[in-house]
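Missing here: one protein chain of the complex. Every other protein chain is in place.
Then we have subunit A:
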């Protein structure tokens, strides 16, 4: 069991590094049987440990205008359901990319993506703010993404080691 958990952890690390890694390559790197790697991946997919295989995109490099905002939202929790119902009402909008319940000066941190400032502003004023439980919103537009999910976007550290060395 402990070995299986260790294998799961290591497979997850490799998949976080490169979701396209083949099970054969992962088995070689980890010194494990390929069948075991396949089994733990299947298990983790079934258990929703692995939720989805996604691509991290640097949209700044794509000729496609996008604006992202991080919106701090203060809300009144609902009797019996706390923040869950409100959070759901918010995260079901397709333009909402992420929602986190936070400790501190506000309750929810909502990441919203739109094609331009107006689109995001409209979402906030027409969809988010009118929700009865929402007390206040504070919209922060992102100007540039340097790092996301542990991945540095502008990383261009070249291998400048000598070709041959002792």
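Methods note: a contact is a pair of C-beta atoms (placed from the backbone, for glycine too) under 8 Å apart; a residue touches a chain by one contact, two chains touch by 3 or more; residues count from 1.
What we mean here is this: contacts and distances are computed from a predicted model.
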item: From "(Fe-S)-binding protein", "Aminotransferase", "Peptidoglycan glycosyltransferase MrdB" or "Carbohydrate ABC transporter membrane protein 1 (CUT1 family)", the hidden chain's UniProt protein name; value: "Aminotransferase"
item: Absent-chain contact - pick from A:64, A:126 or A:159; value: A:159
item: Residue numbers in subunit A that touch the chain omitted from display; value: 25, 28-31, 157, 159, 161-166
